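Report on the following structure.
Yeah, one chain of the complex is gone here, protein chain that is, but the others are all in their spots.
So, subunit A:
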Amino acid sequence: MPKRNDIRKVLVIGSGPIVIGQAVEFDYSGTQATKALREEGVEVVLLNSNPATVMTDPEFAHRTYIEPITVEVAERIIAQERPDSVLPTMGGQTALNLAKALAEQGILEKYGVKLIGASLEAINKAEDRLLFKQAMERIGVALPKSGYATTMEQALALTEEIGFPAIIRPSFTLGGTGGGIAYNREEYEAICRSGLKASPTSTILIEESVLGWKEYELEVVRDSADNVIIVCSIENLDPMGVHTGDSITVAPAQTLTDREYQRLREASMRIIREIGVDTGGSNIQFGVNPRDGRIVVIEMNPRVSRSSALASKATGYPIAKVAAKLALGYTLDELRNDITRDTPASFEPTLDYVVVKVPRFNFEKFPHANRTLSTSMRAVGEVMAIGRTFREAYLKAMRSMESGRTGLESPELPEDKDERRKVLRDHVRVPRPERPGYLVQAFREGMTVEEVHELSSIDPWFLRHIQALVHEAKRIQEFGKLEKVPDEVLRAAKADGFADRYLAQLLGCTEADVRARRHEKGIRPVFKRVDTCAAEFEAYTPYLYSTYEEEDEAPPTPRQKVLILGSGPIRIGQGIEFDYCCVHAAFALREAGYETVMVNCNPETVSTDYDTSDRLYFEPLTIEDVLEVSQREKPVGAIVQFGGQTPLRLSVPLEKAGLPILGTPPDAIDRAEDRERFAQLIEKLGLTQPENGVARSHEEAYRVADRIGYPVMVRPSYVLGGRAMEVVYDQQSLERYMREAVSASPEHPVLIDRFLKDATEVDLDLVADKTGAVLVGGVLEHVEEAGVHSGDAACTLPPHSLSPDLVERMKDQAIALAKELGVVGLMNVQFAIQGKTIYVLEVNPRASRTVPFISKATGMPLAKIASLCMVGKTLAELGATQEPEFRHVAVKESVFPFARFAGVDVILGPEMKSTGEVMGIADDYASAFAKSQQAAGVKLPRSGKVFISVKNDDKPAVVDLARRLRSLGFQIVTTGGTHDYLATKGLETQKVLKVQEGRPHIVDKIVDGQIVLVINTTFGKQEIADSFSIRRESLMHSVPYYTTVQAARMAVGALEALLRKEQTVRPLQDYLARK
């Protein structure tokens, strides 16, 4: 069936900010979809609030709305743009929920817009657990025993039938927020309660536990002619009970006979047909009882997903792209397989390698959270590795994690024998992020595959391989010295995925020694292609992975090439922004005539799409793996400054190994990062930095702090995202910090800075070329005061409170720094302004988190310009000498994962906690801030009671806020101190009890839904602890809260804008054309 001619203008809905459970994979799918639609001559209107995405680049869609993903906004866009169709299957749960609301509220009908990809009926059938259950019963596909509850009474009644353990899943939430596994009545009641709250329809599903069953996922694609194919099967190493996003997963399925696999395949086909997904991709999850093969279907997502991104990368089959074309009416046999060119897309990819995905967690950021993995996803990112065997892929994935481990190291355990055994067994039994290390240790300490299987329920097939790796490591270690290891043993170890670094550990030598020995003996990897067809047809796409075998099938070309190192797994502090920069480098350099060679191991990203760069090496970002690529490709140089800390850490060893580093020399990076050299730099340029010192011992730390004066900001050197960064107020706290948070040593000093109280923080990004010319891209003023991590702060472009003179002075300082460092490429400077003094906090001669935001807001593609500068172009040649001018205002707001980590405080500090960002763009600050809040999921109230309780320093500032809120019609509720202070200013407010003052207190009122907005600032350990429940309950009950007075001030402005002004939406292209 050829393309439908009734689809000419399509609204594509993105997934919004990066959050746990909905991450970069939707930039990948959205980018593919917009590209595919454009290719077909369709006009694309895009709605996505996330400025850090590639898909929101103005050249991807015709009309790009970086606006809140809400029904009101979508309706305005539809009224303005009059698309004929909406494609809701590319933007995760967010897009699906929006489409559902648009359909149910009659908005689609009103404007004559149709849903393509998935109908409302299909969405409801797949998403509503009851409808899904009925659908499965109709086609004879079994589900675990289950029932629905909309009240606690119903939930309690269900335990009779289902028993414990029971799984609780709230309807219509993403990544299973609010759900969990209950082993007893007490847990059951708690989880049911939170699940009922989390579900927008107050509905929970309670299910029979299939804990310990094997878990599988199938990625299914269907076209309008009812052709159905399975793109990939995925087997979870972690059995049922752990969210698939938190599981180690393997493709293809490993432990099913053909008979069993075909049964899952047929069930998948029946399901996609019954649910009625007309065109596009779906993901279906199954549980299989390992004792008798009984299968149950767990759930179905009628859209592309994290797993479909993984499946696309694992097979080379671009599900999102194909799904977008199928939505236009094409059938599978009318589409080509890009990789083989001559064969159609209507086939099932077959693999001749093994793919392993490992999730990446950030629990260290939330030390009070329970680390047990369950049905609510907590991973923030993932890596994927490809090998010719499971062992090779598994160990490659482990070393891709950048956890400092390579997969077979022993974890720490108590010395005492009984205690040790107890702890070990506990870690094998209970799924936690670090379980893989304990599986290794279990075998090292002599446990059998049967014992480990008994405890963990992990399939013996996987365990047997892990055990074999442990035994192999032992045999190698017994050789004692590298020289004594026979060549064939070394080769076999490399083929099994052993990292050079781990072999060096086993043999007491350096990684370089192992590498030298390998190279001397010709033990080098070969590179094979991911080709969708197990070599049956010739592949044209150089999508490559390494392995230790005989034939290398992708010799490098003689072209001039640039190596771009990606950013590895997403984690807090190193997010999508860096992938965006790498993708831009690839686009710009390809256009400039270079062959672009990408190395990355993150399956979610646009950078690992096979057509983003000319050659894609899906490899770990370790010195070993990158050197093997660079030594064969012999690029003119490597770009290491775009991928965040991951490639930056490799720059010095890579340069030493002879790989030219493009742009800013590694030494300049060191000058900026090394505190002592940095101090010299600041002094040389006559600039100011906060008083500071370096401590290599406890005593030194106390001396430095005394000299500077408390409060001080402390942190370990070379950290990411402010890891373990804290403001300490007295020596006692500093002692605790030195004892618990870090281990200071001569190699790992602790940095101590004076904490700048009441200072304003600023981010400035610039590009410099080889002539020393500098282009300032933008100056961002933070909303929150200095002390809140720049990645967590809201900020405005241009600055909202700084004088033009100050801004000019900062620009001059940044330019001087760039020139002095010899920066070629991107540089970010963080300033703090206290009074009239400008302090230089940090200089990062590399891509920063704010680059995509600034590029979106100004239309100046900084990363592209920078990458061209890095290969020798000048800003003058590129016509990029004028700082961008614009008439609008852009506000960046951060989005946090607090709701997923029970017991965690939402208060902001110097350690970064946010996972993603949104942009609000408008003609004034208040409207832009309002949009940024709505985009971040904050439901700003129109009327009701506002609760204010602030620390003493902030009391003068809230007087004005309280007056303005009152004149907007809000009532003000306060606790003791704030109440009395406001009273002295002539403001009578309604007094409410603090939690420790008796009941009903403020938290009761929050839980009760009586409060619509919370302004709560605190200072000091005790006060923070006392007010914890106010913030936590506000979060859990979706009451907007502000924990700094600066943000509260912006929020009040936003409320004024919302209540007094008509809100408008405008595409980025129009904003940028106005300048």
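Throughout what follows, contacts are C-beta pairs under 8 Å (C-beta built on N, C-alpha and C of every residue); 3 or more make two chains touch, one makes a residue touch a chain; residues count from 1.
We adopt the following convention: contacts and distances are computed from a predicted model.
Not shown: a single chain whose UniProt protein name, out of "ABC transporter substrate-binding protein", "Heterodisulfide reductase subunit B", "Putative zinc-finger domain-containing protein" or "Carbamoyl phosphate synthase small chain", is "Carbamoyl phosphate synthase small chain". Screening A:Val452, A:Cys533 or A:Ile972 against the full complex identifies A:Cys533 as the residue touching the chain left out.
Only one of A:Lys35, A:Lys100 or A:Arg388 touches the absent chain when the whole complex is considered: A:Arg388. Of the listed positions A:Arg76, A:Arg193, A:Arg263 or A:Arg703, the one in contact with the omitted chain in the full complex is A:Arg263. The chain not shown here is touched by just one of A:Asn48, A:Ser346, A:Asn828 or A:Thr978, and that residue is A:Ser346.
Only one residue from A:Asp226, A:Asp758, A:Glu808 or A:Asp1070 touches the chain missing from this view: A:Asp226. What subunit A contributes to its contact with the hidden chain is residues 140, 225-227, 229-230, 252-263, 265-266, 290-294, 331-333, 342-344, 346-354, 388-390, 449, 459-461, 464, 468, 528, 533-538, 549-551, 553.
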